[in-house]
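Here it is: the structure, laid out below.
Omission of a single protein chain aside, the complex is shown with its protein chains in their original locations.
As written, the chains take the letters A and B, and residue 1 is the first residue of each chain.
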Amino acid sequence: MFRFLLKRFGYIIVSLFFIVTITFFMMQAAPGGPFASERKLPPKIEEQMNEAYGLNDPFYVQYFDYLVGIAKWDFGPSFAYKGQSVNDIISRSFPYSLIMGLEAIFLALSIGILLGVIAALYHNKFGDYFAMIFAVLGISVPSFILATILQYVFALKLQVLPIAKFDSFAHTILPSIALATTPLAFIARLMRSSMLDVLNSDYIKTAKAKGLSGRVTIYRHGIRNAILPVVSYLGPLVVAILTGSFIIEKIFSIPGLGNEFVESVTNRDYTVIMGTTVFFSILLLVSILIVDIIYGMIDPRIKITGKQEGDV
Amino acid sequence: MSQTSLNQSDFEPIEIKSSEAEKIAGESTSYWKDAWRRFRKNKLAMASIVVIIFLAIMAALGTVLSGQNYYDNDLINANKPMSGEHWFGTDNLGRDLFTRTWYGARISLFIGLAAAFIDLVVGVIWGSISGYIGGKVDEYMMRIADILTGLPYLLVVVLLTVILPKGLFSIILAMTITGWINMARIVRGEVFRLKTQEYVLAAKSLGSNTLRIMWKHLIPNMLGPIIVTLTLTVPTAIFTEAFLSFLGLGVPQPQASWGTMTSDALDSLRYYPYQLFFPAFFICLTMLAFNVIGDGLRDALDPKDRR
Partner (left out) sequence: MKKKVLEVNNLSVSFHTYGGEVQAVRDVNFDVHEGETLAIVGESGSGKSVTVQSIMRLIAMPPGELKSGEVKLDGEELTAKSDKQMEAIRGKEMGMIFQDPMTSLNPTMRIGKQITEGLIKHQNMSKDEAKKRGIDLLKLVGIPNPERRIKQFPHEFSGGMRQRAMIAIALSCNPRVLIADEPTTALDVTIQAQILDLLKNLQEETNTAVVLITHDLGVVANSASRVAVMYGGKIVETGTVDEIFYKAKHPYTWGLLGSMPKLHEENETLQSIPGTPPDLKDPPKGCPFTARCPFAMKVCEGNMPDYTEITDTHKAACWLQDERAPKVDPPENVLAGGTE
């Protein structure tokens, strides 16, 4: 276990290094300096600011400084928000995104798995058709359209839920649903097909031949095996929630990290773009590690050791 | 079956026709014929094909039908609801929404198809080289793919639109720069699976060259998964374009895509919800149709998975 973690952390560091490097050079290649889009600053002030932010250094010095900064968990100052560091922005906005993201993940997993199981158990019957029509709609309706519809119906017309901002649990309901729907639909389809595979497997026949009841067979022998592909999907799920937050937070005016990222892109606030990108990557890499650990706990065939081939 | 009704002549031996005995029981049909038969039975998928054809025709002719253009501002007639003159109403600048919707269809469908096509070409080439040569080459090629997908797809696309000049082709470039990897992985997997199969080994031992083996044996047998992936890439690309437009990173004004139109309509949603309806509806309809066709193709082409 220890060797496994050590190896995986090494892998995370290497990946991060690549990601930081790629984003750094991408931002270097971006047109215009960080202050180009601002109102014309007096040349002297611009010069001073460039000096202060280290932008006059050769780019390799800047790159090196940035790497050292990241290693010390310092993402540098923001150019658009005067006097604020990227760290400030992340720690201010991330909690909102985290709460909403966790709610959405919970929704997507619980309802997605439920729908998938129902569809498989009622294969080619009404329950199956219903769940699968729901799923294909969920995949085909983009989250931002769903968010807009939800906002229009529940906040504007029915006025049962708040339209925007993030002050109470009620505020989180609509954005979480909008964020969860597409991955939920994916999970439902994934769960259905893997459940169907499992239900046709020999060990389910063995379980039935033992005289176990249908319900016990499904719970004890079916779901645990069928859920494995869903566990593998947790990584992509985190990605979907994360990128979905860019747009959902914008629609619902939630001051989360996704919204900050979008703002920084529009403002060309390069340090914030880089900082959030690196932060997102860390988040993602760590969640994939957690997913692999969970997978190893559910599937005894996967050993969590440093020796195992193919666990990278 | 009463025994008595039989007479002695019934007990004369008959020849067994060996051809008949060797006849394979049941009707045998070719893979593609069989797949088409299954696909045709899928009414939803057939309807989806009709929908796509309809959308394509409207994208081509819609702008002509209305007799208007997509960019003329007419502030006096701004935010007009649906009428005989403006079939889908007008937007906040008085532009005809019917014309803009079908102009947007052109952009959205073009982006979807172009991105899917580029993914196809790059993915198939990358994947088959990687899978066919194998070994170290495969390892490096797949490592590169891994690094490119280390970042979430949409995040990369957004970052790229930051550094690329605004415009249609930048969007397509941003979308395809990592978009082909999925296709490459699938093709590689298929090549790996197929190249160890007996008939490919047989062709090899008979002295067929690599290109011929690829063309005659590998490509036809991987066509199924490739077509399915291709079909499912189109809705992803249409979604990504809309997503970008929604963030203000889409095609520049006065050009329109369904994504930019949805985004524009959002500001006036409270008062003019109809402005949102048409672009949103057509995005959903297109994605739905492609997804249903993709699913239908997968079911039809993969007989192992007949459900």
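Methods note: a residue touches a chain if its C-beta (ideal position, glycine included) is under 8 Å from a C-beta of that chain, and two chains touch if they have at least 3 such contacts.
Quick caveat, the model's predicted, so the values are computed rather than measured.
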item	value
Touching residues (missing chain, whole complex) on chain A	201-203, 205-214, 220-221, 224-225, 298-301
Absent-chain interface as seen on chain B, which is shown	1, 3, 6, 8-14, 16, 18, 20-27, 306
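Rule of thumb we're sticking to: only the chains that are shown with their structure count from here on.
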item	value
Between chain A and chain B, centroid-to-centroid distance (C-alpha), Å	25
Residue ranges of chain A in contact with chain B within the complex	15, 18-19, 22-23, 26-27, 29-31, 123-124, 136-137, 139-142, 144-145, 148-149, 151-152, 156, 193, 196, 239, 242-243, 246-247, 250-251, 261-262, 265-266, 268, 273, 277, 280-281, 284
Touching residues on chain B, where the partner in the complex is chain A	147, 150-155, 158-163, 165, 235, 239, 242-243, 246-249, 262, 266, 269-270, 273, 276, 280, 283-284, 287-288, 291-292, 295, 305, 307
